[in-house]
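With one protein chain removed, the remaining protein chains of the complex are shown where they sit.
Moving on, here comes chain A:
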Amino acid sequence: MEKVIDVQSLRKDFKSHSSRSGLKGAFRDLFTRNYKVISAVKDISFTVNEGEMVGYIGENGAGKSTSIKMLTGILTPTSGTVRVNGMDPHKEREKFVSSIGVVFGQRSQLWWDIAVQESFRLLKKVYNVPDDVYNDHMNHVIESLDIGPLLDKPVRKLSLGQRMRCELAAALLHNPKLLFLDEPTIGLDVLVKLKIRNFLKEINEKYKTTILLTTHDLTDIEALCERVVMLDEGQIIYDGKLAKLRSNWGEGKQIEFQFGEQVNLENLQPLLTELQAEWTKGDRDNVWIANVVNEEHVISEVIGRVVAANRITDIKIHEISTEEIIRNIYEEGMLNG
């Protein structure tokens, strides 16, 4: 299969100066400055094939945006090679950017003061899209995203959800092979999110558009991406199937017991002997959580033993969500999780 993105030991260092403290320090800063080099992205390598939808996740400051900016040709890498759509994003900038689409959730690409359709018209000229191709493709996009009634309104009068759908349509106007989405669903309600997700799935199937998606909303990733690339402190800590991440990390369930009386770990610990389970204290009084493997007999055994030995006022069974898995990974790192 054709490699759409090919990144080899990509690195980006920023030189930043640190200010000295106090008035005296400020004066010294006028003449000499302390510089330190911060590596935002540390020698990452990965490839993405045509038609893949990849979730690109990581904490704030993990280096996601920086690497996306290098992939889109906005930032120059300090070292390493980037080939996207078979081109070097920097050397052939104008030709390269015609082959990608980008949505920055936090930045508008439409012109603020003019009607949406005027922005589209300008972009059509910018990307040199012929009339018939434009009409055929965009009528479909406009219909799927349901933005027909918004076209004659100036962007500043649109709500966030409306604007975001228009942004997406604008990014797809030239039907790019590769689409970068940087937090496209930030601040959107459930219905708009669903509409956007369905639309992305549809274009992925129809045009085999490759999509690289960064988001903090993991439900987006679950709905769209089979594969995730996870970044932490500028390095890739996981690259593989989302399902595998779930089965490696999220194997198990949590059983939350609300006890009717005071209990402590010494009383509870014997109940779990010879079972693959352990206790953690809940966030309220007399609430304890048993973390158990996801097997029927273990779950029923734990419940049976606890219920037989203690008075219970409430009981809940949780499945560990992707969000919790990711949170655990962020908190504990990949190794000791």
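Just so we're on the same page, contacts are C-beta pairs under 8 Å (C-beta built on N, C-alpha and C of every residue); 3 or more make two chains touch, one makes a residue touch a chain; residues count from 1.
The rule is simple: contacts and distances are computed from a predicted model.
**Student:** Can you pick, from "UDP-glucose 6-dehydrogenase", "His-Xaa-Ser system radical SAM maturase HxsC", "Daunorubicin ABC transporter permease" or "Bacterioferritin", the UniProt name of the chain not shown?
**Tutor:** The record names the chain that does not appear here as "Daunorubicin ABC transporter permease".
**Student:** Of A:L10, A:V82 or A:V102, which one is in contact with the hidden chain?
**Tutor:** Spelled out, the listed residue whose C-beta touches the missing chain is A:V102.
**Student:** Touching the absent chain in the whole complex: find that residue among A:G55, A:G73 or A:G234.
**Tutor:** Touches the omitted chain: A:G73.
**Student:** If you put the missing chain back, which residues of chain A would it touch?
**Tutor:** Listed in rising order, the touching residues are 14, 65, 69, 72-76, 93-95, 97-98, 100, 102, 104, 106-109, 111, 113-114, 118-119, 121-122, 125-128, 154.
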